[in-house]
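Complex shown without one protein chain; remaining protein chains in place.
Naming follows writing order (A, B, C, D, E, F, G, H and I), and every chain is counted from residue 1.
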Amino acid sequence: MAIVGRQFPSIDVDAMNEMGDTFKLNVFEEAKNKNKKVLLFWYPKDFTFVCPTELHAFQAALEEFEKRNTVVIGASCDTPEVHFAWLNTAKDDGGIEGVTYPILADSNRNLANMLDILDVEQEYNDDLEGYILKGDNVTFRATYLIDEEGTVFHEGVNHMPVGRNVNEFLRMIDAYTHVQKNGEVCPANWEEGKDA
Amino acid sequence: MAIVGRQFPSIDVDAMNEMGDTFKLNVFEEAKNKNKKVLLFWYPKDFTFVCPTELHAFQAALEEFEKRNTVVIGASCDTPEVHFAWLNTAKDDGGIEGVTYPILADSNRNLANMLDILDVEQEYNDDLEGYILKGDNVTFRATYLIDEEGTVFHEGVNHMPVGRNVNEFLRMIDAYTHVQKNGEVCPANWEEGKDA
Amino acid sequence: MAIVGRQFPSIDVDAMNEMGDTFKLNVFEEAKNKNKKVLLFWYPKDFTFVCPTELHAFQAALEEFEKRNTVVIGASCDTPEVHFAWLNTAKDDGGIEGVTYPILADSNRNLANMLDILDVEQEYNDDLEGYILKGDNVTFRATYLIDEEGTVFHEGVNHMPVGRNVNEFLRMIDAYTHVQKNGEVCPANWEEGKDA
Amino acid sequence: MAIVGRQFPSIDVDAMNEMGDTFKLNVFEEAKNKNKKVLLFWYPKDFTFVCPTELHAFQAALEEFEKRNTVVIGASCDTPEVHFAWLNTAKDDGGIEGVTYPILADSNRNLANMLDILDVEQEYNDDLEGYILKGDNVTFRATYLIDEEGTVFHEGVNHMPVGRNVNEFLRMIDAYTHVQKNGEVCPANWEEGKDA
Amino acid sequence: MAIVGRQFPSIDVDAMNEMGDTFKLNVFEEAKNKNKKVLLFWYPKDFTFVCPTELHAFQAALEEFEKRNTVVIGASCDTPEVHFAWLNTAKDDGGIEGVTYPILADSNRNLANMLDILDVEQEYNDDLEGYILKGDNVTFRATYLIDEEGTVFHEGVNHMPVGRNVNEFLRMIDAYTHVQKNGEVCPANWEEGKDA
Amino acid sequence: MAIVGRQFPSIDVDAMNEMGDTFKLNVFEEAKNKNKKVLLFWYPKDFTFVCPTELHAFQAALEEFEKRNTVVIGASCDTPEVHFAWLNTAKDDGGIEGVTYPILADSNRNLANMLDILDVEQEYNDDLEGYILKGDNVTFRATYLIDEEGTVFHEGVNHMPVGRNVNEFLRMIDAYTHVQKNGEVCPANWEEGKDA
Amino acid sequence: MAIVGRQFPSIDVDAMNEMGDTFKLNVFEEAKNKNKKVLLFWYPKDFTFVCPTELHAFQAALEEFEKRNTVVIGASCDTPEVHFAWLNTAKDDGGIEGVTYPILADSNRNLANMLDILDVEQEYNDDLEGYILKGDNVTFRATYLIDEEGTVFHEGVNHMPVGRNVNEFLRMIDAYTHVQKNGEVCPANWEEGKDA
Amino acid sequence: MAIVGRQFPSIDVDAMNEMGDTFKLNVFEEAKNKNKKVLLFWYPKDFTFVCPTELHAFQAALEEFEKRNTVVIGASCDTPEVHFAWLNTAKDDGGIEGVTYPILADSNRNLANMLDILDVEQEYNDDLEGYILKGDNVTFRATYLIDEEGTVFHEGVNHMPVGRNVNEFLRMIDAYTHVQKNGEVCPANWEEGKDA
Amino acid sequence: MAIVGRQFPSIDVDAMNEMGDTFKLNVFEEAKNKNKKVLLFWYPKDFTFVCPTELHAFQAALEEFEKRNTVVIGASCDTPEVHFAWLNTAKDDGGIEGVTYPILADSNRNLANMLDILDVEQEYNDDLEGYILKGDNVTFRATYLIDEEGTVFHEGVNHMPVGRNVNEFLRMIDAYTHVQKNGEVCPANWEEGKDA
Partner (left out) sequence: MAIVGRQFPSIDVDAMNEMGDTFKLNVFEEAKNKNKKVLLFWYPKDFTFVCPTELHAFQAALEEFEKRNTVVIGASCDTPEVHFAWLNTAKDDGGIEGVTYPILADSNRNLANMLDILDVEQEYNDDLEGYILKGDNVTFRATYLIDEEGTVFHEGVNHMPVGRNVNEFLRMIDAYTHVQKNGEVCPANWEEGKDA
């Protein structure tokens, strides 16, 4: 958990948008160069059941994030082709049709490895006389909040089966923005509009 | 961020309770042996301004945590003697009088080092021809949710100036308990009583 | 290209069948324990354009392989969930509906790494002061023919854009079987029924 | 099997032509400098029984390869003197009289080692307290297709007793040339003149 | 005990003064740049019982030290915030109200580590398969006398429960000053005004 | 300065007594086996000027140390023969005639090296292409107070020209004995008979 | 040239006899187990011009060697198949028809490497960034005389173009046998029947 | 036996001539600078029985060597003084009086070590806890023929008790000279004047 | 015993002369710069019984050494202060009063270590888990004769209890000087004035 207070890694990752275009996306530069906050959330796999509810929830709140000058980016280790297939699958069929924010296709695990969020362990295999990986080598449900300088101001990881709460991320963005503007720290349970 | 899904470190740490007793507290055994969930939250320093609001907020919600079979434990790198002095300082004087849950005094940083949550960097010093530490070597605002097996099911770290939201931790405990009981995963924004 | 004449690696890999079941499949044991020949073919990615033609071609020839006591297995580095989604996509939509042989989901690249067939290179990244992978870390179009002892008797790799010829694999299986039965070597261009 | 998609090694190897001249031949430069495709095929040993049928088969198809701008080169680890003796032995006596393409005499195994196609293993010898090689240290039946840039676009290895199919190599050259010309990928079982 | 006769380490350490200001203090430069002698004394912890008597004793003798061109500096491993809280605690409540010399807050142990005065040992922990620290990682009661060149001319360490004798330090300062002025060595039990 | 709170090294060292006998003396066992406290003081060299005043001062106070169950031992790196010659030299001639406590002759520097109290530095010598020692390789004026368990409870080092104060050592022995008897810590400037 | 006076390496090497059988031959055991002397001679390559004259010369003297209880063995690095082809080539065509002693086919160079008689050097190749071998990696014209214990009593190496003198080897066998029988050393130019 | 075909080591060695002069002799330069062939022969020890017969035999053939532009040089590991004593000992007394060619005195074994012709082995000695040499550390009966470029064209080693045949060396010099002049290789048993 | 024939180490060592002055003395420069021979003799310890007889014997012969252009220097590992005390002790009291040549005070053993003449061994101490020195770490009775170039021409070491013979050193100086002057070697038992 060393990344809070540090710069997010500057690396190009393949991403897919809702138009079906594969393009390179650098999360750090997205924040720094466009002077935006970024919410980056990882989910384990395309074409599973929990995950689409989170993707739709972030889509539903997209306007709220935009009001707060915040870009939303999803991420998994599937390929761009698989993201596109899922984007073209209807919500009722377990798809994510309607999602408009970009999704990282970290198929080579470059970024996930740097963040150390792969749910993976090495195991010695006697037959092969070498180490192999256990599990599918996919990511936990990790979330990063990044400010306009590219600095991480929150990171959190949930165990596989627990979905995330979009409102809590909006609250933390508000609190951090409050500190940025007013130089005041935010006490526990602080919320915009309530008394600090 | 490797600790989610793994066992919390089993190590004795000095702690102070509201009676002024210094005793050894092992967070893992607190969960495992007493069959409790644990919420462990770290704050940077005693006798500062943000921190007491968080300590009071957790105190205020203590009954809610107890309903959910959850023990609350605070933690910083100050000594037991300092915790005791702060516990004896009135709330209006910036103290935490009235807090009844135990507070870890991780003065030797054993646990904070294992969790890798110290806000610290090494810097080469030319005069001394060696490396020295920058900063006070205190912890970030890190929070851990641990289940009855001693397994971590959430970890999160906030940058220094942003206070935590107690309700979000209650929500995640509910969601995880729901999964434990019903074997159902919880979608995004799930809350107890609402439809999953 | 060291594997011809050696035993195929004995390792369990996740696989998906047309019923939507994820199960462990060990190619070596499939040959050895069931006394079958195996044709194992790798393709780069699900939900692309060349690949399905190869998958359908192997499906079309499945009866011919069965006559020759040969099991067909496909393989890519996508997850079982993605394979299942693709199996449920109609042929006209670029899917592989109708494929009945199992497909390995080598998401953790355990087997692909052992076979050294990943189309990948390391590249030093100055910003990150470390090595990252170039490309999607997916496999070449590699094919393995394995006999009833689990020994590889042919391996071949095609560059990305060139599809495979199913008949040539049938011919090589026939030739090898001829050698097994008759102890005669097969000259160039040998085909079953023609004069050796 | 790392060589597909990479440049073929640029190294001079002794070769023998049908005139009895020993000369240096660099396969990579043969392709690159003369703007030709190259089919390079290896066989285990001169003066054996399977091998000459393959050498004659490639000779018989030489015109077809030339039509496709493709040079054919044979290769084994015998010396130029032995190649010449075999070239002077009549076909009916098991010789290869009539072969006109050059044959590499990789007696020092420089190229075979780089390609990792020697059928060889190390074995510890107790009497000698050291490792010795098992087997004759000759090559498998490996085949390489190389394009005009010197890049390998197919590699395949057959176990010792199975002869190669010359037509399949012509098909792959056609398919690759089709991709070069039309930018279209070739599906499974594609053949020139049939529909892609 | 290698430091006598050597230069005191030149390093900035956080310090707290009686005004509540946190500032950087470099003991070596305090001596060298201001042409002063320095008495630096370490105590284990704020908010304990022995320690304040020593802090008050040095305060009471402050005028005597000043007459001898000597600056007094206290030091522990607590944070500046804790020092300030203790400075604001009345003497009768175990506080050090009234102390006017600065107190180092060596929270990151940079200086204490260099001086090797931390009361700490490593211990192997079987559960954690690693070394952990025993004890609170706080300092012994160490005292340093430093001359105007920044050179240490006395160092002493007392076991935890024994308080220091302020007069003895005054005597040693006098003796050393006598040597500086007169070039005469001082015999045992020498005191200013008595015969040498 | 790591030795306070630890056991004094258990090692035999040559010593000379006033009878002219060379014998082995183990300081640790002197304390532990005889159930005595020990005051061990080091001086740089025999036959110098400051040192004899210290040796006579300890002799003069010998009765006071004995009352406190404390053995006095002197020590330097000279040989037993030299100690004996000095013991036979009259006080007026700069000798130490009349001293009755034993004096360690740590000629091989075994103990002084363990205590790290030799006034010595390494220096590279260009002519000899190696490191040589600067200085006479003799000890600082170091003093150790050791309790009946062999544990060090005070250590102090004075720069060469400053003589020691015998009374301060008596005071520290009294204070430590007070803690041993009464379990009370001794505040600053504590003296037997005064109020703690 | 370390092998004189030592045991010849005990290793099985493929060999070809005049019947066309490939069999394993262990030179050391040939001497030791059959109680024979052995003359082992190496030549560079089959199907060259000098070499057959040497092979025929040893054949012509075979009876003389047999009289002296000596087995003759030839050796090169060609394969058994090539030896057989050469044995079937008439003397007038540069073949060795009529040779009846066995010929080692040290195709994997196991024995030649141990004897260090390969005419080979390593050369760095800039294009390939590695070392390659210069030359054909064949042997010098080396000869070994081995006694009935398997001990080497002569070794000699000629540069490529100089043929060997069979009579000189007969003379040395006689001289060594003379020493074995009579215990007398043989002076220079000694020959059987002349005076020693 | 790596030296055939390579340059003889260029090193100065002490030598003795029949005049009793000790001088430096460099075998390589003797060949190269004077445009001579060199025969260099080693014998184990001065003042033994076999050796003088060889030294006299070379002396007797000296004219024949000179006709062939060849210098003869003897060599052992004795000192120049010992060579001189032996040269002054009559032939009938086992001496070598009358020898006129120079003899190397390789007392420091520099050259013998490079040629690896010392009859020596290491043996572990338990008493001394180290390796010692077995045997006298003298050379085998090794012979080198070197051409006018300093290149070795024959090397041979005989076991201790077998004397050398001077005529065989003359024959090899003739054969090599024949190749040098005519570019023709010399078959087995070739001799000057006979048909090649 | 590697130092004969080599240059004596050039290093400054503290020395004491009969005036009581401590000064630096470099034995090598004493010879080289002043164009003198040097006799350097080591003895174990000041204030012992054998040693003074040797020191007086060299004093008695001082004129003879001076006649031979030879400087005498004594040496032990005691300090200059101890040397001075011994020089001031009457001969009858076991002192060396009357000695006028300088005596090295190699208290830090720099020179004795280089010459490897310390009578010392390392011994493992179980209690201390480390190596300690056995013995007093003083020197053997070693003697060095050094010529005007600073080159050692004799070195000798006697076991502790055997005194040296001054005349033998005079004889060796004469012999060496004879060689220097006449270029003649000196046979056994040679003495100046007798026939060589």
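Heads up, the rule we're going with is that a contact is a pair of C-beta atoms (placed from the backbone, for glycine too) under 8 Å apart; a residue touches a chain by one contact, two chains touch by 3 or more.
Given the structure is predicted, the values throughout are model-derived calculations rather than measurements.
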item	value
Displayed chains contacting the withheld chain	H, I
Candidates I:66, I:93 or I:116 - the one touching the absent chain	I:116
Identified contact with the non-displayed chain, of H:30, H:78 or H:147	H:78
Touch list for chain I against the chain that is not drawn	1-5, 49-50, 53-54, 56-58, 115-117, 119, 140, 142, 151-168, 171-172, 175-176, 179, 185-190
On chain H, residues whose C-beta touches the chain left out of the figure	9-11, 14, 45-48, 77-79, 81-82, 84-86, 89, 105, 107-110, 114, 120, 125, 127-128, 132-138
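Throughout what follows, only the chains that are shown with their structure count from here on.
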item	value
Touching both chain B and chain G (chains)	none
Chain at maximum distance from chain F, centres defined as averaged CA atoms	D
Cα superposition angle of chain D on its copy chain I, in degrees to the nearest 5	145
Between chain B and chain D, centroid-to-centroid distance (C-alpha), Å	67
Chain A and chain G: spacing of chain centres that average the CA atoms, whole Å	73
Chain G residues counted as touching two or more neighbouring chains	none
Overall pattern in which the protein chains touch one another (line/ring/star/complete/other)	line
Pairwise chain contacts, counting only pairs that touch as defined	A-B, A-C, B-E, C-D, D-G, E-F, F-I, G-H
